[in-house]
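First the structure, in the form of structure tokens, and then the observations on it.
Here the complex is missing one protein chain, while the rest keep their positions.
Labels run A, B and C following the written order; every chain starts at residue 1.
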Amino acid sequence: MATATKKEHKSARPERGGQATLVEAIRQGIWEEMERDPTVFVIGEDVGLYGGAFKVTDGLIDQFGKERVIDTPISEAAIVGAACGAGLMGMRAVAEFQFIDFISAGFDLLTNYAAKCRYRWGANIPAVFRGPCGSGVRSGPFHSLNAESFFLNTAGLKIVEPATAYDAKGLIKAAIRDPDPVLYFEHKKLYRLPRLREELPADDYIVEIGKARIAREGRDLSIITFGAMVLTALDAAEELEKEGLDVEVIDLRTLAPLDKASILASVKKTNRAIVLHEASRTGGIGGEIAATIAEEAFEWLDAPVLRVASIDTPVPYSPPLEDYYLPQTKDVLEAARKLAAY
Amino acid sequence: MATATKKEHKSARPERGGQATLVEAIRQGIWEEMERDPTVFVIGEDVGLYGGAFKVTDGLIDQFGKERVIDTPISEAAIVGAACGAGLMGMRAVAEFQFIDFISAGFDLLTNYAAKCRYRWGANIPAVFRGPCGSGVRSGPFHSLNAESFFLNTAGLKIVEPATAYDAKGLIKAAIRDPDPVLYFEHKKLYRLPRLREELPADDYIVEIGKARIAREGRDLSIITFGAMVLTALDAAEELEKEGLDVEVIDLRTLAPLDKASILASVKKTNRAIVLHEASRTGGIGGEIAATIAEEAFEWLDAPVLRVASIDTPVPYSPPLEDYYLPQTKDVLEAARKLAAY
Amino acid sequence: MDQPNKPAANESKQRSVGDKNPRRRHRPRPAPFQMRVSTKFAPRRSADGKPLGCTTETSLKPEQMLDLFRYLKLTRLVEERLVNLYRQTKVVGGVFRSLGQEATAVGSAYALAPQDFVTPLIRDLGAVLVKGIRPREIFAQYMAKAWGPSGGRDLNIHFGDIGKGFIGPISHLGDMIPVMTGVLLAARMQKKRTVAIAYIGDGGMSTGAFHEGLNFAAVQRLPLIVIAEYNHYAYSTPTNLQTSVRDLAEKAASYNIPAHIVDGNDVIACYEVTKRAADFARRSGGAVLIEAKTYRRKGHAEHDDQRYVPTGEIEWWEKNNDPVDRFERHLLEQKIASKDRLDEITAAVLREIEEDCAWAESSPMPDPEQAAYGVFDNTIVPPALRPEFLKN
Partner (left out) sequence: MDQPNKPAANESKQRSVGDKNPRRRHRPRPAPFQMRVSTKFAPRRSADGKPLGCTTETSLKPEQMLDLFRYLKLTRLVEERLVNLYRQTKVVGGVFRSLGQEATAVGSAYALAPQDFVTPLIRDLGAVLVKGIRPREIFAQYMAKAWGPSGGRDLNIHFGDIGKGFIGPISHLGDMIPVMTGVLLAARMQKKRTVAIAYIGDGGMSTGAFHEGLNFAAVQRLPLIVIAEYNHYAYSTPTNLQTSVRDLAEKAASYNIPAHIVDGNDVIACYEVTKRAADFARRSGGAVLIEAKTYRRKGHAEHDDQRYVPTGEIEWWEKNNDPVDRFERHLLEQKIASKDRLDEITAAVLREIEEDCAWAESSPMPDPEQAAYGVFDNTIVPPALRPEFLKN
């Protein structure tokens, strides 16, 4: 790091709070946790000098040095394994996948080692595994993954995905402080979205893992969703309001363990539910949510639970194809109207 | 192979049909396909001279030689990759995971390469990925996996799991002949279960992928299940018959793509449904099935759709723990009685 | 140490067990722990500061050399055109350059026979072109057009053409090494004498898939040539954070296969080394590792600001070690071609690019509903069309 490089570059310490985009909120959160707790460290590909492919860890290496900001080889299994081993020793890794798509190469260690240690011999692994997920940015089949469904059937992994800058910061801090492994998914389309820029408190805060958020209150219909699709749901809700339909939008924030209480409370109020997500429909988290509703709020339902999601294909690259692939606001509108008319 | 080994051993060619257990049925199926089609080959760990950890490929190497029965290093990624590459060239791999738990090490290539080639550039990969799955045999957290849910959200992979010897043979043959990648899961508890011994036809036959089977007809309640749980469902059905409840048991056989028509037809007839599976409840395939019912047969439902499954933990080793973990006949009975009384 | 030794047979001939220690399954080898790395075509300092040319030791005929020149130019100019299209926002995704390292892909792929296979990295466009893929396919693919080889479903060189011996990669680094073992196992079962090249980066060699694939290829003595591109970076990560070996060729020792180090910016050297490796592999010698020393002058992709690159480094390579300059100098100095002849070739390449780019631009975007087709054989499983809600 001592050598002159092409661009002399030193990224400033982020503000504490203030106006922030989602990416800046995550960066603040990691930075503050590293300041607060010397056991927190960052590990991943290009997270050091380069600051990460999306600059989430920008500047950390200058502040905390390369012992706590570790650039790794292209070795996702090693990244996950190292985070686990360090966790056993009381350190707290914030491990980055350059794109969440590459989590597949760490899948074995995540599902077999990270998820099961506490259960098997009481050794908890406090570690965060994070990275950019999501489609809609013309990145094709290998840089567009929504990976949550890979992990839903493996007990032992918590999963969160923020939809606001406030939650992004609060959840990354909660994830770092959590005693168990947490997968933290960041929708890359939201990173720098001006619409999500907001004023963050200057004080330390966390957003509790396991608690959903009512993104919009309503009486007639619940849309249960998370991540980038919260915006789609809110757009649809606004449109539907004009049609006299009062839509509630639940932003799950935590995907495992699910906040069943919030989901059921909303559906018991509105009696109609749409589950909306960006991953393909079949085998997606929507099944789990819809099944939970059908099981535990059956008597309150006035209509079928509809799932609105991507089609069952890989994520195609070309804009017209990807737009067809993804659930659009109009699909939500159509589903909502059907339910309202049911 | 030319050297004297500890036990001089030559396994006979299996019968064509006749009395067979599930393991013997699979072995017959692979053997016949290798005889029929010179492009079929077997690859995996210890599949040659040893005949596979469960002896599914016993004797094949004597008959077909080590060019078509390939013992690999302990390299699941290489096994999957090799099967894919050979598939591109028109060969048909039958690739074994020694235990399905080790599929996690091949997860990356399965979900990214095998599943997506046809969609991306029209190159289909005819390959079968098979191995012993399932719990209930006191094998603990790493030899008891039911892996289907890992793959349900990845378009491009078919998944089958037989519950009878007849289906085991018919499905392995169909899988080998299928133009696309097929995951073929074999519940290890069923391999040699005397209860499943049955007379197989001497003629060539296949069981079509994508078609469920009515394992027991009934009018009052549908239990939708597959694999070893079919036996649990049938046991429960017999018990419930005494109580005057006429239960239909649907054996899915194919888990992807799901035979929605059969599921919906059954539920529309019985108006009550239990989804039963051996994997943990949350994030299991039960969610997809229950959601489908809640979505497309809502009006026909007289009661909630109940999921009976394992608890949300790793698979514990000790018998009392594993028994608590697994869904038991009594759980099915309890759920059925609740639904009947609803 | 110069030429790879012929490795001994892969399996034990006898399994005699007596009252001596039965060290079975060990192949006889000249001496233990010997590395077999050839440095015959490795980079050399230029004599007395003279600008670098190319090796003169070659069996290439003049016409073949001009062919190589054409491919080098084609690669560079196709990429430049892609950058243009990118700036015009006609390229939908990112653009990945091989600027400064084109000779590795071009020279090596040129050493293969038509029935042989390559699986390139994103920076091996040259190999793809040598295998007969036309620029129009590349342009259409980058622009996500319907007429592109994936019909707009995938990016850049993520496609394939089995007939031409081209198997496109996926993004996940390392995964193609196992896939190529399958291609070669199949060829063996089909009694074909196919050889394959798999390209891998200094970064990609850190993946588990690389290890599993090459290890399996070595055990099975598959004719797989792995070309390890030492281009100094993996995204921003310098090679000393990827591996602690000095030369990637050293990794051949793990697989008991021969290795070569080649000057990756000398297109003739790349050809010669690969030709030898291909001959060796085809004669059932098994896998070979070739390390090509080169340099990635552009960032990982167009957006990368290369802040991690030491000052002056890129400029040094541009000035002193550009593969196209070196080859052009060689052709002129060795009087293999006149400047006019080379300019003619370049002009023809440019015409081809214009034409192909126009063709690609004239392609429509794909029809949205096409997204639903072709996950499976659609005569068996219907296409994944958007559901109509509550249609029944």
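As a convention for this text, a residue touches a chain if its C-beta (ideal position, glycine included) is under 8 Å from a C-beta of that chain, and two chains touch if they have at least 3 such contacts.
In this text, all values refer to a predicted model and were calculated from it rather than measured experimentally.
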Interface partners of the hidden chain - shown chains only, full complex considered: A, B, C
Touch with the omitted chain, as defined above, among C:A209, C:A281 or C:A384: C:A209
Touching the absent chain when the full complex is considered, from A:G81, A:P162 or A:P327: A:G81
Of C:T55, C:S171 or C:N321, the one touching the omitted chain in the full complex: C:N321
Touching residues on chain A - with respect to the absent chain: 3-4, 39, 41, 43, 67-68, 70, 72-73, 75-91, 93, 108-109, 112-113, 116, 118-124, 155-156, 158, 178-180, 210, 257, 296
Interface residues of chain B (partner: the chain not displayed): 3-7, 9, 45-46, 49-50, 53, 71-78, 98-99, 101-102, 104-105, 138-143, 281, 304, 306, 311-314, 316-325, 331, 334-335, 338, 342
Residue ranges of chain C at the interface with the undisplayed chain: 1, 7, 10-12, 15, 17-22, 24-27, 29, 32-35, 37, 39, 43, 45, 174, 206-212, 215-216, 218-219, 221, 232, 238-247, 249-251, 253-257, 286, 310-313, 316, 320-321
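Just so it is clear, only the chains that are shown with their structure count from here on.
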Whole-Å gap between the CA centroids of chain A and chain C: 36
Interchain centroid distance [CA atoms averaged], chain A/chain B, Å: 32
Where chain B touches two or more other chains, by residue: 108, 112, 116, 119-120, 155-156, 257, 296
Residues of chain C whose C-beta touches two or more other chains: 150, 153-154, 158, 170-172, 208-209, 375, 384
